[in-house]
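Every protein chain but one is kept in place in this view of the complex.
After this line comes chain A, so read on.
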Amino acid sequence: MSVATAGKQKSVLWDWLTTVDHKKIGILYLAGGGFFFLLAGLEALIVRIQLIKPENDFISAGLFNEMITMHGTTMLFLAAMPILFGFMNYVMPLQIGARDVSFPFLNTLGFWLFLFGGILLNCSWFLGGAPDAGWTSYASLAMYSPGHGVDFYILGLQISGAGTLMGGINLIATIVTMRGPGMTYMRMPLFTWATLITSILVLFAFPALTINLFLLMFDRMFGSAFFDVALGGNTVIYQHLFWIFGHPEVYILILPLFGVFSDVFSTFSKKRLFGYTAMVFATMLIAFLGFMVWAHHMFTVGLGPVANSIFAVGTMAIAVPTGIKIFNWLATMWGGNITINSAMLWALGFIPSFTIGGMTGVMLGSNVADYQYHDTYFVVAHFHYVIVGGSVFGIFSALHYWWPKMFGRILNETLGKITFWIFFIGFHLTFFIQHFLGLMGMPRRYWVFLEDQGLDLGNMISSIGALLMGVGAIIFLINVFVTIKSEKVGADPWDGRSLEWAVSSPPPYYNFEQLPLTRGLDPLWIEKTEGNGKMLPAEPLGDVHMPNGSILPFLMSIGFFVAGLGFIFQVDNALWTIALTGGMAFSIGCMLIRSLKDDHGYYIPKEELEKELERKAD
């Protein structure tokens, strides 16, 4: 409420546990997601080592199932998505000229729920075995999976999914109500557009997962009969609900990166993005179609030729807006003044890689041919081409692009280029050959393959490629450490176009002393070309309202974590219901405190901002 609260000295740890600053939460998401990315990468390497030669006995069949399940689950839910949320949290409010997000408290809660959900899921390794029913955890398998692995999957994803949903709602509300003066929808940078549309996907896709996990949980823990065929249940319902969530999920993973690439291409080509309006509508169209095609994951279930054909056509239609995007990116570079640095390299590497992934997607979208490809390594190759060649390349591009904004230092270029080339070559070695392994009949999810069936060399090459990608990731980590000692850079190291480059690097906790006036697309670029050099203020200098930090989101998430453990183990021992009810009561108590206690935030006085402006002018 007062200035005194703001000025009080806090320890660093307490500061990070209670922060409601969207930029710090963004960094927390990056750190959390980065950790899980390394973990899931390690799991992938173990899988590839097992498959390096025929009839290998590096790990057991059961452990192999756990490894592939946890690799997929961790990569999608706990690595890629949180890292994207990190960028969206950090960059989007800056890009729209806002001081904060709509719901700072909710934002923090979303992060801690994701983290504790992820930790709960990974506790399974130490508490009786990880989930082993695949990342989709189809009910027909998951219902009868022994032990508690699948229960950890259910509760861990439920908790982190709730966090994701909150994050999504918060980001939509932020873009709708908090855009700065002059920032109309059609002046928003493509990354902000992608954030908006991705968040809408999160909002409409995640509830389907929530319900599905509930149904599976009721069946496994409380004896209901949704998927119990003896009592009239139907496991195909699980597949439908899963893919009604799961198909939009893959667009949640790629659309923000399409936004990143759009920003990167236009910045480093020194040109306005080609076909801005078409890009916006293509993004919307991809999102819409993404919801309409879930059953292409179920061509072999037996839905019948009519349903299969409709979903096949819908699936192939997605190639059209995606093609529009690819051509617009190429046209953005056409005749531009191109700078090739690490961020740009990842973006350039993305175009052919993702296009290959898209073409195999159209192949898989043909329902007749799908009976041949189904559950082979061809599918594995396809989705890794889009998810690694799209999402992971995009994440690396975004890291190099926004690192100076986040930490005030540019990542080392030489190491960045080495990372790119090693990872890029490793990626294509790993997955290109898998197309052919699949066409030759190698099934996915198999623990071993036999000798002399034409699969030996391909698998060997694939595993070597995977190790190269691991080396690439390690070089990136070295780069992060090397960069700590490098020189500080200014606000605008890339000669940028959008508003995030108008504030210092890293930005002050209140983002803007005065909200900037947006006068068109690429607002900073407009001011630079008109000779102003910096954004014009849209308001007189005044007191700035800021939210107070809070420890409640952290405590609430711990409560849900404990309750999750209680849910899992109450099946074995009724004493665990104490943990269940205790955890829930604790979390609900925290919510009650939150709703009963007024928290109006505090004001940064005008004088403090004046001092800051003077210091900058010097």
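Rule of thumb we're sticking to: a contact is a pair of C-beta atoms (placed from the backbone, for glycine too) under 8 Å apart; a residue touches a chain by one contact, two chains touch by 3 or more; residues count from 1.
What we mean here is this: contacts and distances are computed from a predicted model.
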{"item": "Protein name (UniProt record) of the chain left out of view, among \"Cytochrome c oxidase subunit 3\", \"NADH-quinone oxidoreductase subunit H\", \"Transglutaminase\" or \"Peptidoglycan glycosyltransferase RodA\"", "value": "\"Cytochrome c oxidase subunit 3\""}
{"item": "Contact partner of the left-out chain, one of A:L38, A:I237 or A:I338", "value": "A:I237"}
{"item": "Residue of A:A173, A:V301, A:L517 or A:I558 touching the missing chain in the full complex", "value": "A:A173"}
{"item": "Touching residue (missing chain; options A:A208, A:I286 or A:M344)", "value": "A:A208"}
{"item": "Residues from chain A at the interface with the omitted partner, ascending", "value": "1, 102-103, 165, 169-170, 172-173, 176-178, 203-208, 210-212, 214-215, 218-219, 222-226, 228, 230-234, 237, 240-241, 244, 592, 595-596, 598, 600"}
